[in-house]
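A single structure is presented below for examination.
A single protein chain has been omitted; all remaining protein chains appear in their positions.
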């Protein structure tokens, strides 16, 4: 089990303990949480739930539990989590009783019974976890606790309910209404910027110089922060302000090109969105982030007219490989001849087609262009298991109300870009006037909004 | 129905609307909310709950509903609230179905069924109200909405469930962990300070000069703020740093006395705590506020040893009047003689005893002193309907783990002080080492912590 | 001699002293500065100038001298200032020597000789005073020191050179380039706002409510601050954003009128400018303040087209009285008849004309209107002793490049307004395109820019 590095947490939780609490902790638990330790912690949790010593005492008790957790080994943490999972869920008997009362109650009594049933359905561990929100770094502690949980083998059935409860607590804490949008610039703290380098998940930031290039006057970066986790971005998006829609990520990231003043820009390209907190998996900030950034950019740069992404197509090559393997006629006879003439070996499946260095061999690249763009358009627009696009990036942007605008041949010639999507990138367009309708059509009827060009491509 | 002044809200909610939304609003509703208007609003709410147009669209829809509400008259607001109360509660049929599923499910399915039952118990209006949290002034809007609701006649049974839901939403938003403690000084914004003048509920602030006196170097003021309601204190406490325990509120507030340096002070007197938001009734911040202020003061002024209040006893005179009216022997024969000799007319009940100006007439005041202090001690320590002290201020501080330290004869000679408690004030002491035990004893067994002096007094 | 209240200074200067310095001060000087004390201070000053103990030691030495000064009585402070005046001026002999060297030097040596002459002309007390700038509140200390000096009887010839040096030091410290412009609003600290109430010199602020009215959305206030005197405005100006040019100060200050949104305003009226620091007399901030405020307003409110003042005419009544006393024909025979008919007694001079309550007596006011407006226009435009307007407010605004736009009959019916200028107010206009030329014409040739209306009025 991977231990979340939480040394800072440890310190601030500890600082928060009273001298008395610190003394109690001197009889410390074993890092692997032996049986006797489990028993002691169980009792401490029960005391806490019983509210012994008053509401404010719960604070130092939670700090003590948190501090103990952070001193544990992987084995110890697992046992701690299992204790929460097994002993502090809802009391089924209590729920059953509340249900009976609810079923029989009428009138005003029905309202009280409903309230009591609602109460009975809140597991005790939720109340325990909620006490962390006013500790210094307590919010981050619960986020990291869930990250630990997600790192455990998924086979462990008993932990799933605990994860659901953690997700519930975190969903309420991280309601988008409580988040703050901040623009990140080269004037931001270095301690924050190094987190961008660490967390960037789409197009790796190679150095501080590379990072600086992404924070110039025509390159913006925005992030959401939680007021109780200052300095920790939850999600961030990188935007390029440009004359025209970007067609290549390498060109976009090349900072040797002269900066065009952002005030002349007509197009904002969202070229990277990264989530940072594993412990917040399943809580979605992306669509809100895009919406707010669009608002902010519109206010700052009145000439901006177009908002689009330059996005990867992570599932395309896998899809293409399976179609070729499936043996059905992926390419027309004319295409097959051209490909063979250019040196492709169709009998070897995708690897025979996309031979190393293919994108630099002009004849091969030319022969591949039309059939790959066609099948890519088909992948994005027609492959919908369960009525939803197979590609997860497509699902995200189409679900936000965007439309597929354009495919970019050789838009990403990095190793990863070639492997995932044969170097093709896609622009998703966010058009203010159409977002609501697109979202509605997509959500209710699975309709995918796309430009005429895309429809033409997919039709072959 | 009193309309909450929300002009500022109105403006910022409106600003948040898109041009399209503003056009829709041009076909405005009647301030009294005619029947057709109710129907339109009902539909708008349903659309919102159906999530039409995507998650982010809900924002402008909520803004629109909020804006409409703020344009309504008292009659219109009442109909709006009734609509929420009657049409958007839990669906009893849905709950019953979820209950049946829960009762039959076992194993992993039981967890899903539990989750669905929990979901079914969340009334749709809670989801509606939750959408306000990311609007500018949206949090304040919901607080004021509840204030409007609380101003309606309580007879209206259908509104009680709505109030409970509002309280639930607000309780989660105003969790003490999300609040910020700030010290308020004479350097704070005037716009904030005028709110102290408006909200001070215990000892009226008469002028800016009076206020300034309460913010000197040896007079502190602290308040809790919510990050989404900046500039609006939720609760504030006024503290005097003194050599000794204060015995008179008039002496404490008299700023003609020279300031003693706060760094010499050994005693912190909490002499006023005021809640400010009617819409947050039932959410308790007081005990946390005291805890945090004590922490802050300890860190700033290491010589501070004693923390106590100088508090009113709001229920004492009423209690004494009823005892006298009850005819049982309140005073000893000796006391009765002394009182009569000093000019009291015992046959006239309390008014005969506490004749206008009695506190300035030395003989009468002297005769009253012993019997009043005794009965006051008895009131605080022995009158416990349902096992809890009758006096609400006593209930609050004893519940926090404080103890009754001392009664102060003629501690408050203002009109209100004389009327409520015959001028007597009480010090509740907060002793760090005893708070947990006091709280525990009080909560579990109703034990009231008090000094030997108080015990002696009550024993008569 | 009026003592400047400087308790805060005292504290912070004292705090800055090392323990050793504080011990030395225990042998304190007498508040009236006896002869022995003068001798001790003279030595301390000489030591300081000799740089004993290194550059950084000067800091605590200056703090010690400052602290001593603040403990002195009026008599003591006078002797302290006289000591500075008599003992620490330029050394005439040293200057004479430097002059001789300068006269004889040629080539590169001339430059060195020039530098040495320049040095010799800097009085030692200037170096002493300069050391205060890095003490906490040291800048304010020197400002207050000069205020003390200005409060001494002007007869004291020996102090004039000291004042010139102080003015020189302060002029360099308070160079407008180092000042910060801040807008003051109702959200500003109360401790700052109370200073506006104290310092407002033109139209008294009667209460916090009055002040609040002057800080609304269509009433702005701006001030200059020095970075080393935070919270102390140096000068502030009050501006009203209006539809039209204001004609009456009472109407402008009447806050019962509904606020018009500032974003519709076309005219900014500067209706009050007040200097606050007596110790900065002779250092002019007003023209820069107006320039910067105009810039700020233009940026914030693009619809603003007109910038003007609503100003008093402090010298008009005195001028009119002297003309009447002078016996020359101030009024035409027709005017004289009309005035007599309306109840004025011309034989009594100005008091006979402006009898108490005259402005409420319609006939008299009507008869006065034309001759008073005419003579007022003449006063502003034609009375130029030494080539400059006699009226100090006119001098200030015309020197800034403004023009006289309009006279406002009964524009200020306060007691002061009636007494100074028979209730007449004037608008000076600041027209961006004309300011440079107006300033130039005024400065070089004494030309007064004025509207055709004013020329017509003055021509009678």
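The first chain written gets the first letter, and so on, giving A, B and C; residue counts start at 1 in each chain.
Please note the rule applied: contacts are C-beta pairs under 8 Å (C-beta built on N, C-alpha and C of every residue); 3 or more make two chains touch, one makes a residue touch a chain.
Predicted, not measured: the structure shown is a model, and the values here were computed from it.
Although it is left out of the displayed model, the omitted chain contacts the following shown chains in the full complex: A, C. From the options A:193, A:265 or A:393, the residue with contact to the unseen chain in the full assembly is A:193. Touching the missing chain, out of C:103, C:332, C:366 or C:413, is residue C:103. Contact with the chain not shown here comes from a single listed residue; of C:115, C:345 or C:453, that residue is C:115. Counting over the whole complex, chain A has residues 186-194, 208, 212, 231 touching the chain that is not drawn.
If you put the missing chain back, the residues of chain C touching it would be 51-57, 90, 92, 95-96, 99, 102-103, 108, 110-111, 114-115, 117-118, 121, 130, 132-135, 138, 157, 160-161, 164, 172, 175-178, 227-228, 287-288, 291, 399-401, 435-437, 439-440, 443.
By definition in this document, only the chains that are shown with their structure count from here on.
Chain-to-chain contact here is organised linearly: an open path runs through the chains from one end to the other. Ranking every chain by how far its Cα centroid lies from the centroid of chain C, the top place goes to A. When the CA atoms of chain A are superposed on chain B, the rotation angle comes to 180 degrees, reported as a multiple of 5. Here the CA centre of chain B is 50 Å from the CA centre of chain C. Separating the CA-averaged centres of chain A and chain B is a span of 40 Å. Mean C-alpha position of chain A lies 61 Å from that of chain C. Shown for chain A are the residues that touch two or more other chains, of which there are none.
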